[in-house]
Each structure stands twice: as structure tokens, then as C-alpha cells.
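Just below is one structure, and these are the notes that go with it.
Missing here: one protein chain of the complex. Every other protein chain is in place.
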Amino acid sequence: MNFPGQHIISIDQFDRDAVTRVFDVADQMIPYARRQRITRVLEGAILGNMFFEPSTRTRVSFGSAFNLLGGQVRETVGMDSSSLSKGESLHDTAKVLSGYSDIIVMRHPQAGSVAEFAAASRVPVLNGGDGANEHPTQALLDLYTIRSELAGKGRELAGLRIAMVGDLKHGRTVHSLCRLLQLYKNVKLTLIAPDALQMPERLLENAREAGLSVHTTSAMDEGLREVDIVYQTRLQEERFADPEEARRYRGAFRINQSLYNRLCHPDTVLLHPLPRDSRADANELDNDLNDNPNLAIFRQADNGVLVRMALFALVLDIEKDINKHARDLHWYTPQR
Amino acid sequence: MNFPGQHIISIDQFDRDAVTRVFDVADQMIPYARRQRITRVLEGAILGNMFFEPSTRTRVSFGSAFNLLGGQVRETVGMDSSSLSKGESLHDTAKVLSGYSDIIVMRHPQAGSVAEFAAASRVPVLNGGDGANEHPTQALLDLYTIRSELAGKGRELAGLRIAMVGDLKHGRTVHSLCRLLQLYKNVKLTLIAPDALQMPERLLENAREAGLSVHTTSAMDEGLREVDIVYQTRLQEERFADPEEARRYRGAFRINQSLYNRLCHPDTVLLHPLPRDSRADANELDNDLNDNPNLAIFRQADNGVLVRMALFALVLDIEKDINKHARDLHWYTPQR
Partner (left out) sequence: MNFPGQHIISIDQFDRDAVTRVFDVADQMIPYARRQRITRVLEGAILGNMFFEPSTRTRVSFGSAFNLLGGQVRETVGMDSSSLSKGESLHDTAKVLSGYSDIIVMRHPQAGSVAEFAAASRVPVLNGGDGANEHPTQALLDLYTIRSELAGKGRELAGLRIAMVGDLKHGRTVHSLCRLLQLYKNVKLTLIAPDALQMPERLLENAREAGLSVHTTSAMDEGLREVDIVYQTRLQEERFADPEEARRYRGAFRINQSLYNRLCHPDTVLLHPLPRDSRADANELDNDLNDNPNLAIFRQADNGVLVRMALFALVLDIEKDINKHARDLHWYTPQR
């Protein structure tokens, strides 16, 4: 992929070289995200952070990533009821808003909307999530986290053994991650879900055709042994036709420290796209795991900033200039 | 008009010299808005972008204009339900908020509210739209666009022939534009609307007294011939007492490419204050016009940034310093 000026709409745009490029640039962002230095490289640049569907964490993550590169952020949150009720097309919204910024992040509840918007935009557009369809930066940050966590244990993505757990039917993030994993060799994928929530057959076939070793099961006991990564998910209750049916699965796939001790290799890393449901009847990842050094869910959220910085840098073609515009910083920063 | 420190509340504040001054400064903003350079001239300045009535495009346009000059933006969107329900007066809101910024843009649903707010404000206030009353930057950007489009064809504002089309009774933008046109000589104005939606008599009289040649008609066939500019408008459905009546006029003034070919001189420029209603039954300006180089509606939106930058620069008295604080930029920018 040739990044400068590119729209980032789908994970399907990424081959292995492109993913490696994003991750290498993300690595270079660490001193800036950890507040060892600042950079002015995007001084004067404007991000249009257009969240037509609210999402505090994703919105702030993108906005902070742009600020960390020295740029400014203009934002919107929620549907523009005025323009919508006045019948404006996505084409027109894109034409207008793309005159106000250098790059746009767009989140929108409707599948396909970001691609339609991007087609009319005069500046690069990054997909911040378009309904049930795609959320490519989430998939990239997930894979980046897996890579980082494995690296800390002297391993790499080739040969990865990963278990995905929970609502694999509706989970946009596990679908995208599954596609990204097909870029690597000897990946062993275990999918733990009740039959009714198992990953769609089409995706399973794709994964097998691409050379992944795929194993499906509904038994935690079987699936969680001998894996490097457990990717826990949230029950996507809002995607069920029948809320009663969703409720039946609440709490069915809890992981807590004693289960971890019993089933998991002590190096097994726990991931989750967040938010995790911490209510007693859901409890996807128990709070008693909070002191487990392999609970990597907050490092995963932090990595979102690195990956988004990297995409901004690559699409705006300034990844080589970041250090040149670096400055020291003087304020209190917490020890890490 | 002496700009520094001035509130910009109404189009009536502008004589011809003042308009010319705004447009000259807007022209100087082009290299910054087109991302050939950045400027730090307003580094450290704060805009209070107070949109008590939501309007994504106008809000982001003002905010981006301030960022492009190097300033920071603090914002609010929607009514401050808390202060309102606690009985705070506009006077007090103005006293407090004007302590937080160097300049304020205010949009508010109530006619006259911005003037009342400005009277108590300790910093300059720009009217971003006060209900059915005024939206002076829209009128200025409309006229600036007309001037620019004419200039591209070797013509100027004196001698302009313009047709305004649609709901001319309720359209705030055509009322204001009509007043601004009175500053120029030999303007020929054709007003195309059904009798019930024709421009208010008082405004017609004013225009005639000021020397405009004014012609009213309800026939597109007659009105669209031999004009330089067609200013299409949106049916202001929300301003009708009876929604049924509004519906009767939906789609009555559509313009598409074949109508354009049949009636308009091939140099005729099409404008619209946006959003345009692209639903099939409204279709004010058909999408088949999107490739018509004389469809200037998105250049018009872009020009909003230039005009708002110019007003900020004039009111804050830094229009002579912009280039002095200029810097190169390094990131990817689309070709234009």
C-alpha cells in the first residue's frame, strides 16, 4: 500500500508489508506517547474528528493521537440532526467537511457510510467504525498488541496460538482480527463459543483457505489450554434480534484468576477490545485479574494511540520528519 | 467600519468599503486555507465557539478558520440546560464566557440574542446566526463567492445579473444577500418564487429604492435566462405555520442539467447556501449537476473559511501580521 493521501477504510487494504510498516512507525511513536518528547511535526494541521455515532474512547484516542503529533482537532459528536433532516447526502457532507481539515476520522452507525463519504472527500478519510461493518484501527491495534506482548516473551506472530472467546458471531473486532491473522504463517486459532454464537461459516472457510489452523469448540476447558493469547469479547447484546436470547448467554464465558490458574499457561496474555462488562452477571474478565501482569487490556488501549499516530503519520507522509521536529518536555509525568 | 474590537452582528454594519476590506483580506487567506503555508499569528489566542443551537458545518467552519490562524478553540454545542434552568440571563452568560476567550462566535435560536449577548461581552462577538434574524458571515461568503466566480470570467460585481430561486419569503440568506447587493451599481435581481413565497414587500421596496433593478416572477423559464448567478435556496419547512402548506412546494423549483442546458447561459454559476436537499422529492439542485464546473456550491462552502478568517483577522487587528508569522508545512496535501 502506498500510504500518502490514502483513505483507510477496510482491513482488506492491508497486506503484510503494509501492516509491518504501520507497526514499525507505531514503535517510533512510543517516546512521544510516553511523554519523553513532544513533536511539532503537524503544527497547523487540522483533524476533522467526525463521530456521527458517539464513542468517547475511540474519539478521544484519535484526537489525542493527532495532538501528540502537534496538530489541532475539530470535532463533532452525534448525528447532525439539522443537515440530516434537511436531506443532505453523504456526498455533500463530505465535500463540505473536507474543506475544513487536512484529514478526517469518521464514525457512523451505517455500514458502508464511511466508504461513501470517502469517495467524495477531498482529504484522506480514516474509518473510525461504520456500524457492524469495519473498525480497521481496532484490528490493527489488536494485532500490534499481540505482537508486542509476544515480543516481550521472545516470540513473534508466526506460530501464534490464539483463542477467541464469547460472541464470535456478532463481534466486529474478532472478524477483522481473524482476517489480519491470515497474513501470518502457522497461526493456530481456537474459537470458543456456543454454536449459536460461533464465528460465521464464511469467515471460518476463509481462514482455513488462507492456511490458518482453525478449531471450534464450546468448551473453555479445552480451548484455553496451550495458547499464547486469549482474546475475550463482549456479548453484543444490541445486535441480537431477541434480547431474551442475548440474556441467556450473559456470564457464560467468564474468566477469572482461578480459571486462569487452572487452565492457562502462566505466560498466556489476556486481551479484550473494551469496554469490558464488569457487572456481576456478565463479568467477562473478572476484576481479580487486575493484578495479573498478563492482563494486557489497558496496554491494548494505550497501543490504540500508537497505531493511530502511525496511520496519521503515514497517510500525511510525515513519518520521517517526526524526530526532526521534536522538543523536550518539562512537566510532571508519572513513572512507568 | 473600524474593525478592531468590533462586534459583527448584522450585515447592516457593512458599507461598501468594509465589504471590500473583508474580501481583500479573505483573498490573502487563500495560501493558508489551501495549505501552502501555515501561520502562528494567533498562537495563544482562544476562540469561544458558542453554538447554543447546533450547526456542525458553521461551527466547524469558524473553528477551523481560527485554527488556520494559529489559535485555539473552546466550544459548546446546544443549550446550556443547567444555566438556563437556573435562570441565568444572557447578560450574565456573556460576562462570564467573555472572561474565558479573546473573541466569541455565538449562534443562538432566538432573534436578537446575539446582540444582547454582545452588549454585555467584554470581548468581540461574531454573530454565527440568531434564529430567523441574521447570519452575516453567510451573506458575506455568498457575495465573496459571486465576486470570485465573476472574476474567473473577467467580470465584476457592478452590473451583476442574479436570480434567486425558491422560498424567498423565509430564507434568511437571500434577505441578507439582497441587502448587501444594494452596495453595488447596476445590479439586476430576478426573484423566482410562487407568490406565497415571494420576498417580503418591504425588502423589495428597499432594494428598488437603493437602485437595484428588481423583477419578480414565478416562472423558472423566464427567470433563469440571461443571468450570471442562480442562487437556489432550500424550502424552509420549519418556518411554515402549516407543514402541509410547505409540502405543497416541495420539488417545485428543481434545477437539473437538462433544465440548465435549456435555459441558462453556459457561464451561469449555481450557488446554494447548503445543505441542499438531495431527497428525490425535493432535489433542489440535481446530483447530475455535480460535474458541471459552474456548480460552485462547494467552492462557496470553502469560501466561508476565508471570509471567517478575514473577519477574525480584522476584528483582532492582525491582518498585517499573518505573513510575518508564516511557516512552511510538510505534510501530504491533495492536489487542487
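Going by the order they are written in, the chains are A and B; count residues from 1 in each one.
Assume a contact is a pair of C-beta atoms (placed from the backbone, for glycine too) under 8 Å apart; a residue touches a chain by one contact, two chains touch by 3 or more.
This is a predicted model, so every value here is computed, not measured.
**Student:** Which is it among B:R74, B:R254 or B:R299 that touches the chain not included here?
**Tutor:** B:R74
**Student:** Return the single residue from A:R16, A:R57, A:K185 or A:H215 that touches the missing chain.
**Tutor:** Here the residue in touch with the unshown chain is A:R57.
**Student:** Even though one chain is hidden, which residues of chain B still touch it in the full complex?
**Tutor:** The missing chain touches chain B at positions 4-5, 41-46, 48, 72, 74, 76-77, 80-83, 86-89, 91-93, 95-97, 99-102, 122-124, 315-318, 321.
**Student:** What chain A residues would touch the chain not displayed?
**Tutor:** 35, 38-40, 54-57, 59-61, 63-64, 67-68, 70, 72-73, 77, 234, 274-279, 282, 287, 290, 298, 301-302, 305, 327, 329-334
Assume only the chains that are shown with their structure count from here on.
**Student:** Using the average of all C-alpha atoms in each chain as its centre, how far is it in Å between chain A and chain B?
**Tutor:** 40
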